[in-house]
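My structure is below; once you've seen it, I'll send some questions.
With one protein chain withheld, the remaining protein chains of the complex are depicted in position.
Which chain is which? They are A and B, in the order written, and residues in each are numbered from 1.
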Amino acid sequence: MSLEFTQHTVPTVPIEAETLSVSSLDGLTAAAAAKLTVVHGNRAAEVGDFFDVAGAPDGEVHISGDLSRVKHVGADMSSGRLVVHGPAGMHLGTRMTGGEIVVEGDASDWVGSEMAGGRIIIRGNAGHLVGSAMRGERVGMRGGEILVFGSAGNEVGAGMRRGLVAVGGDIGDFTGVNMLAGTLVVLGRMGARAGAGMRRGTIVAMHPAELLPTFTYAATYRPVFLRLYLAHLRALGLPISDAHMAGPYRRWCGDAIELNRGEVLLLDTAAGPST
Amino acid sequence: MSDNIRTVPDATCTFCGCVCDDIVLTVDMDSHSITKSQNACVLGKAWFKEHGIEERPRALIGGREASTEEGVEEAAQILANARFPIIYGLSDTTCEAQRVAVAIADMIGGNVDTTTSVCHGPSGIAFQSAGESTASLGEIRNRADLVIFWGGNPAEAHPRLFTRYAVTPKGMYVPNGRKDRTIVLVDVRRTPSTPVADIFLQVKPGSDFEVLWALRALVKGRRIDASIEQRTGVSLAVLQDLVARMKSCRFGVLLFGMGLTMTRGRHFNSGALLALATDLNEFTHFVAAPVRGHGNVTGADNVMSWQTGFPFGVNLSRGYPRFNPGEFTTVDLLSRGEVDAALIIASDPASNFPKPAIEHLKRIPVISLDPKATITGALSRVAFTTATYGINVAGTAYRMDNVPLTLRPAFDSPYPSDEEVLTAIRSRVRELLGGNRLPVGPLPAGKAT
Partner (left out) sequence: MGSLLRIVNGRVYDPANGIDGEVRDVCIRDGRIVADVPPEARRIDARGMVVMPGGIDIHCHIAGTKVNLARKVQPEDHRHDVHLRTRFTRSGTGGSVPSTFATGYRYAALGYTTAMEAAVTPLGARSTLEELNDTPVLDKGFFVLMGNNVLLFKLLQEGRMEEFRHVLAWWLSVTRAYAPKLVNPGGDEAWKGHRNANITELDARIEPFDLTPRQVIAAFIEAANALGLPHPVHIHCNNLGHSGNFETTLETMRIAEGRRAHITHIQFHSYGSVAGKSRDNPTSRARDIAEFVNTHPNISADVGAVMFGRSTSMTADAPLAYMLRRFGGHKWVNADTEMESGCGIVPFTYQDRIYTNALQWAIGLELFLRSEDPWRMVFSTDHPNGGTFMTYPALIRLLMDKEYRKEQMAHVNQDALDHSGLRECMDREYSLYEIAIITRAGPARLLGLANKGHLGVGADADVTVYEDAADKEAMFAAPRYLVKDGNLVIEDHEFRVDHVGRLLHVEPEFDSSIAQVIEPFFEDYYSIRFANYPVHERYLHQHELVPMARP
């Protein structure tokens, strides 16, 4: 049986719990895990001050409770499986390089920021800056996959260099802003200014979207690579429809202000595209 | 008026970011009032007129009158015990006081943030992404032949930006003043600033980013479709004309305000404008500058940056500075109900923050420092009455273009300065904690000293 953390006390102020990461917990007994440090404001505390810990380490960790004020869970994770039963706090899976994190609930801002590998699945909604760079940095996500079944906020995939981000619901503004490469798939409605500043990379959206004046319509087609990606996402549980698979997609090139080697693929619905 | 009159020439007005230093104050020393403020604009005049000496308790603790010393003790206890406090405001006080505020944040391991985060914070973030080409206000006055105001209403918010710095004054290479300049104004509506402009671009609300992006593209020689007019309200022809003027001017300036930073797009709006100014340097000399609101908000940015490395939204909980707008900025910390104490300096967030933030302020112990009675003061556990910077208190303030100036106060105040109160608080907290709180938690990946 896995290591199980059950919240008994909700922190009064946020705690920073980068030790709640499978790599950090590797090989620890429940008792040892309970003694790990978490930062509670300006004081050190222990995991056990907030969670009852049971079970034994087997590469899988389950955390239950309201973790909306528990930050940095899964930070720097390199292997193993971590499941959060409840809402998760900021910086979930930040700088992850491997393994899998699943959140049965909503996540906050900065899910998977600066991620390099592994997979994060959010069953509920995510906040802003999913898979993004930190302020001032040019490069964000370097690899890995993030799936959000619900909606997500602004600046998803900002500065993305490689990897895959998929959002089942609606998404905010500036999706894929300053993207360097990588793939972003949005099943819901996209907000404004998607792809602003993108150099390369692919943004796929299943609803019409108004694009920036620096994007140019190129062609309507059925890209083969996209069916592979969508099949992969479907296997992971995202509601990819036959219409999504069939296409066709209208391809827009941009951002002309940058390299113009990026593309936004908009599903060619019967209602027709806008702009 | 009494016979006891003092004149203070070359005084500095700290009402807005123009920080004009040519004010001549006539001070009635007996009644502690400024009866005349020559050269000040209407806002400056009001600022000087309204700041006399009011009869107020030196401190209030839980609504009860107290001495400053008692207030210091209570405040120090709150801050020494707090686990996740916020120190906020700072923009309407001297750099000397700001430095003590940041020192306290470092000592107690808390968050420290300035009004930048609700004002030009997005421009600060944009600056970190895009960089910036800028110039001091005197450069603009002496050289600018094309001045573009974007998303602001200087006639009402920064009157002397027009008259002292950027539109009417003569300059070394602009000998005929206004006649040698082309003034462009871009906004979503007509304002009292509009008549000043030679060219007015009325853009559809929420489309500044698209207009700036189209301008950037045209500057780089890319094609823009005529449908831009339907999207933004500005025709392609007008944009092309503007681009031609920008490329051919000798020294161009973009001055921008809240219309960009506080509308949809925020730091991307500012970033697009900054990038446009940068792009234009392929063709001519072009600069951009944010038009700052409060008198010493630039000073607050500077003090924070040199002491911590970051301009606002800083957290020191773990023993070193971290920067993350949205995580450590005050509106967000309060709205999410995360902080357990607040020290508010020369600011009144309870009067204008979003409702959830104000509700949380009511739930936690708040310490406030202000010359006047404010809504924040009314809900504070400890409210200090302090002297007003620039009027009673000497010190340093930075103009919006980073020029540092020394304040010339008009008359003394019986109340202590922010710096004095904060210094006393710091000393007492140091006693209570035995020095700075030690660092906690694992170090960030990548090491530290």
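The definition used in the following text is that a contact is a pair of C-beta atoms (placed from the backbone, for glycine too) under 8 Å apart; a residue touches a chain by one contact, two chains touch by 3 or more.
What you see is a predicted model, and the numbers here were worked out from it, not measured in a lab.
J.: Tell me which residue among B:Ala130, B:Leu201, B:Val234 or B:Val429 touches the hidden chain in the full complex.
T.: The missing chain is touched by B:Ala130.
J.: Thinking of the whole complex, not just what is shown, which of A:His8, A:Lys35, A:Arg138 or A:Arg222 touches the missing chain?
T.: With A:His8, A:Lys35, A:Arg138 or A:Arg222 as choices, the missing chain is touched by A:Arg138.
J.: If you put the missing chain back, which residues of subunit A would it touch?
T.: Per the touch rule, subunit A residues meeting the hidden chain are 134-138.
J.: Touching residues of subunit B against the unshown chain: what are they?
T.: Considering the whole complex, subunit B reaches the absent chain at 9-10, 12, 21-22, 95, 99, 103, 106, 124, 127-139, 141-143, 164-165, 171-173, 250-251, 278, 281, 283-285, 287, 301-302, 305-311, 316, 319-323, 394, 396, 398, 402-406, 408, 434-436, 438-439, 443-449.
Everything below uses one rule, namely that only the chains that are shown with their structure count from here on.
J.: From the mean C-alpha coordinate of subunit A to that of subunit B, what's the distance rounded to whole Å?
T.: 35
J.: So in the complex, which bits of subunit A are touching subunit B?
T.: Those residues of subunit A that touch subunit B are 12-14, 16, 18-19, 37-44, 69, 76, 90, 95, 109-110, 128-129, 134-136, 173-174, 177-178, 192-193, 196, 210, 212-214, 216, 256-257, 275.
J.: Residue numbers of subunit B touching subunit A in their complex, please.
T.: Touch list, subunit B to subunit A: 82-84, 108-110, 125, 128-129, 206, 209-210, 213-214, 216-217, 220, 222-225, 227-228, 231, 264-265, 268, 317-318, 323-327, 338-340, 437, 440-442, 445.
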